[in-house]
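Below: the structure, in structure tokens.
In this view, the complex is presented without one of its protein chains, the others remaining in place.
Right, chain A next:
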Amino acid sequence: MLNHYFVPNSEFLKLNHPNFRYHFMRIFFIICLSLITYSAVAQVKILTLDDLDKRIANGKDTTYVINFWATWCAPCVAELPNFEKLRAENLKKPVKVLLVSLDFKSKLQKEVIPFVQKNNIKAEVFLLNEPDQQQYIERIDGKWSGAIPATLFVNKKVRRFYEKEFTEIELKNTLLNLK
């Protein structure tokens, strides 16, 4: 798409031609836009429960620690550093920490991505894309009231769900004792 603008074009190359400014601004705009989209895609991906199930099924021996949170949920935000520590401690083990945000989709650009950047979150962050809460809450766990924070420990053999906040030690122990 950009190539079009780099084809030598006599009119385009005349710097003082009135069209130059317009073309330049347009290219600049497109580059900025693609950078913004790129960083959005790179940092917070949109996720459906089917995507998540596929990921778990393809995970072989990986245990997924999936935390459900939101930028507006104070206890969730408070416990995020514990998940970051768990991730850092298990880099060489088959353990993946996934942070699934339940923020409104309309807040992805304005709230979720800036939050992830500002707090320098290294774990994989997703925004849940499921329209029906009755369905997705039940599908994640039948006992879940919908309150967050909530965390799912899951691999191919075990599935444990907790509607609670976790301390650093509790997280570590729950993962170790997962059977």
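We adopt the following convention: a residue touches a chain if its C-beta (ideal position, glycine included) is under 8 Å from a C-beta of that chain, and two chains touch if they have at least 3 such contacts; residues count from 1.
Here is the rule we go by: contacts and distances are computed from a predicted model.
Missing from the rendering is one chain, named in UniProt as "Thioredoxin family protein" (options: "Multiple sugar transport system permease protein", "Pyruvate dehydrogenase E1 component alpha subunit", "Maltose/maltodextrin import ATP-binding protein MalK" or "Thioredoxin family protein").
Set against the missing chain, the residues A:119, A:133 or A:167 yield one that touches it, A:133.
Although one chain is not displayed, chain A still touches it through residues 70, 72-75, 102, 104-106, 131-134, 137-138, 144-148.
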